[in-house]
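The complex appears here minus one protein chain, its other protein chains still in place.
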Amino acid sequence: MSVEDRIRESFARQTMMATLGARLERVAPGRVVITAPVLETSLQQHGTAHAALTFAIGDSAAGYAALSVMDPDVEVVTAEIKINLLAPARGPLLTAEGRVVRAGRRLVVVAATVSDPTGDVALLQGTMVPVSRPPR
Amino acid sequence: MSVEDRIRESFARQTMMATLGARLERVAPGRVVITAPVLETSLQQHGTAHAALTFAIGDSAAGYAALSVMDPDVEVVTAEIKINLLAPARGPLLTAEGRVVRAGRRLVVVAATVSDPTGDVALLQGTMVPVSRPPR
Amino acid sequence: MSVEDRIRESFARQTMMATLGARLERVAPGRVVITAPVLETSLQQHGTAHAALTFAIGDSAAGYAALSVMDPDVEVVTAEIKINLLAPARGPLLTAEGRVVRAGRRLVVVAATVSDPTGDVALLQGTMVPVSRPPR
Partner (left out) sequence: MSVEDRIRESFARQTMMATLGARLERVAPGRVVITAPVLETSLQQHGTAHAALTFAIGDSAAGYAALSVMDPDVEVVTAEIKINLLAPARGPLLTAEGRVVRAGRRLVVVAATVSDPTGDVALLQGTMVPVSRPPR
């Protein structure tokens, strides 16, 4: 199974991604793009996208960017991630681009940028941990 | 309108909270508890709760803890928040407790702990910014 | 060699701690206290303690708290740490208390509080990684 296929399969198992309407748009080595519409069901109290939506696609794009450079028998989990929110996130579509900053054997440092049609709305920096792929 | 009523009204406007099944359980000055079930629609690829669910209720509990100590004409927005994931989060219910660490005039430092029935699953530390309440 | 002896020996090898005048005050399982005076050589541009001093003792207290719960053949290194500065840090003495939040086999989540005589001035949350002790 190719790296992209593994990532697509993993993405498809994340029911949260379907709940948010997120799509895996592009997989390249060390770089993954995920988009999500700002659904009526994903809003915060002022009518813009909830930070959890921005976080969800930023964290996932960063995590899959890490996975894209791992061996096939490895999965990754988020150890920690920080998000700086730069501006209110408005629809119709948010785009998260995750990238690998440094891939070590035990830790992968990642970053992601989330943007809406007007520009960047969030910046994330975090750490992914490779773990043995659990048996299916 | 009491502080608790303001927070309940704001919470009710967050459609994301309804999507995730989250409930505002308790509001005290500087301390707010939010719970959420681990719905079939909130999972990551291994069948445990998606980090975005954990983040969503942790960030909201922290934000409303900040709001609980603000003047009535003020709202708060998340400037930044960091989450350390301590363990996989399993259902049936996650509980987030947010608290104010330091309330300044321009910034409110907050923290939150998210737990599942087996113990703590995440720790968050962040910054909320008071903003003038937008006209309705 | 006891845990406390190992930590004291490691601390003594950190020349930065001597440069900052830092002292290892207390070692308990999962909890370490370090103090440092606010020296004339440790200031930022407004005459209060430089954030690097606050960071230095907070990070070290957190790291040694992690080390205090590790096996004897293991050292720890900081993978990442975040500091929220709560108030200007003034002398004469800063006190950092580090503690273990969750000790895993591969990652140790830690926290630290730094205070001056007037109260807490910083809160840190980070991740330490156990590594095999390098041969001396």
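What to note about this one:
Every chain is named by a letter (A, B and C) in the order it is written, and numbering of its residues begins at 1.
Please note the rule applied: a residue touches a chain if its C-beta (ideal position, glycine included) is under 8 Å from a C-beta of that chain, and two chains touch if they have at least 3 such contacts.
Just so we're clear, the structure is a prediction, and the values are computed from it rather than from any experiment.
Of the candidate positions C:35, C:68 or C:84, contact with the unshown chain belongs to C:84. If you put the hidden chain back, the residue from C:26, C:50 or C:90 that touches it is C:50. Although one chain is not displayed, subunit A still touches it through residues 82, 84, 86-87, 101-102, 109, 111, 120, 123, 125-127.
One chain is missing from the display, and on subunit C it is touched by residues 10-11, 13-16, 18-20, 40-46, 50-53, 55-56, 59, 75, 77-85, 134.
If you put the missing chain back, the residues of subunit B touching it would be 79-80, 82, 106-107, 109, 127, 129.
We take it that only the chains that are shown with their structure count from here on.
For the self-contact between subunit A and subunit C, the two sides draw on mostly identical residue numbers; the shared fraction is above half. Between the two copies, subunit B and subunit C, the C-alpha superposition involves a rotation of 180 degrees in steps of 5.
Averaging C-alpha coordinates per chain places the centre of subunit A 21 Å away from that of subunit B.
Averaged Cα coordinates give subunit B a centre that lies 29 Å from the centre of subunit C.
Between the CA-based centres of subunit A and subunit C the separation comes to 32 Å, rounded to the whole angstrom.
In subunit A, the residues that touch at least two other chains are 79-80, 82.
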